[in-house]
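What follows is a single structure, and I will ask about it in a moment.
One chain of protein is taken out of this complex; the other chains stay put.
So, chain A:
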Amino acid sequence: MLKGANTGTPATMRKVSWSVARLYRWMLLAPALFLAAFFVFPIIRVVLRSFSDPAWGLQNYERIMAGGPYLQVLLATIQTAATVTALCLLLAYPVAYVMSRLSGSLLQIAAACVIIPLWTSAVIRSYAWMVVFQRKGILNEALIGAGVLDDAIRFLPGSFAVHVGMVHIMLPFMILPLLANMRAIDRSLLRAAEIMGANPLVAFAKVYFPLSMPGVSAGVALVFMMSLGFFITPALLGGPQHLMAAVLIEQQANVILDWGLASSLATVLLVVTGAMYVVYMRLTGNATGNLKGAL
């Protein structure tokens, strides 16, 4: 009955190990087929359609490259993603630095402030910013109340609101990799630098900051990549003044029904995001490890 119970020799172990590994590999089949059918195949169709709708050729790409509004939106998307990434780094670095030195309940409160927004719906968060930024909203009332403004500013739709909303969504994705990195930095190195005569600022610039670079580059690549595909925030807060690629693609496909152009814009977005994904993987070395903290 218990076949092989007495033959657990290294040779049997190896043989079982080999056949077990083969068994495990078969498990990949079902998810691989599912993702091939509903992830890879649809995307290949998008790419093909960009060259074939309404006729085979490069006409969709020529329309983008002609320098009209489409190219402008793509460039604005990259620019917005870059600005959002820079702002996130600027805000996340001090937060992660302070958090890396906290412990106990203060750390738990700070961590809750970072994690709870991650779990809050992006639609709901954009709605909240609409309440803040509207003509008779909190911000205008506060600025007028403080005597800074005489008359309400029109924030919506606008670039300022888009940036505030996008940075809000991406900030946790910058704080978490930085925090993971900073908690592993050996702080006695800083003390050593100070004992050797470096003032705290020099010690920070020459010792701490270079050691935090792996966290910085992982966070920057992740935030930039994810910012490229934003839809909800620019659609609700940006309007026609601040179009981004995903909003334009949705309009072209859902409203204007120009699927050829939508597919070619999506292909461009796919290539840029894919390139960033490769960079991100190179920087972090693995797909799963660095995101665990965010989940």
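Note that a residue touches a chain if its C-beta (ideal position, glycine included) is under 8 Å from a C-beta of that chain, and two chains touch if they have at least 3 such contacts; residues count from 1.
The rule we apply is simple: contacts and distances are computed from a predicted model.
Note on the omitted subunit: UniProt lists it as "ABC transporter permease", one of the names in "Phosphonate transport system ATP-binding protein", "Succinate dehydrogenase", "Multisubunit sodium/proton antiporter, MrpC subunit" or "ABC transporter permease".
Of the listed residues A:82, A:128 or A:153, the one in contact with the hidden chain in the full complex is A:128. Of the candidate positions A:157, A:172 or A:214, contact with the hidden chain is made by A:172.
Among A:79, A:120 or A:241, the one in contact with the hidden chain is A:120. Although one chain is not displayed, its contacts with chain A can still be listed: residues 1-5, 7-8, 12-13, 16-17, 20-28, 30-32, 34-35, 38-39, 41-43, 45-46, 91, 94-95, 97-99, 110, 113-117, 119-125, 127-132, 134, 136-138, 141, 168, 171-172, 200, 225-226, 228-229, 231-232, 236, 245-246, 249-250, 253-254, 259, 262-263, 266, 269-270, 273-274, 277, 281, 285-288, 291-292, 295.
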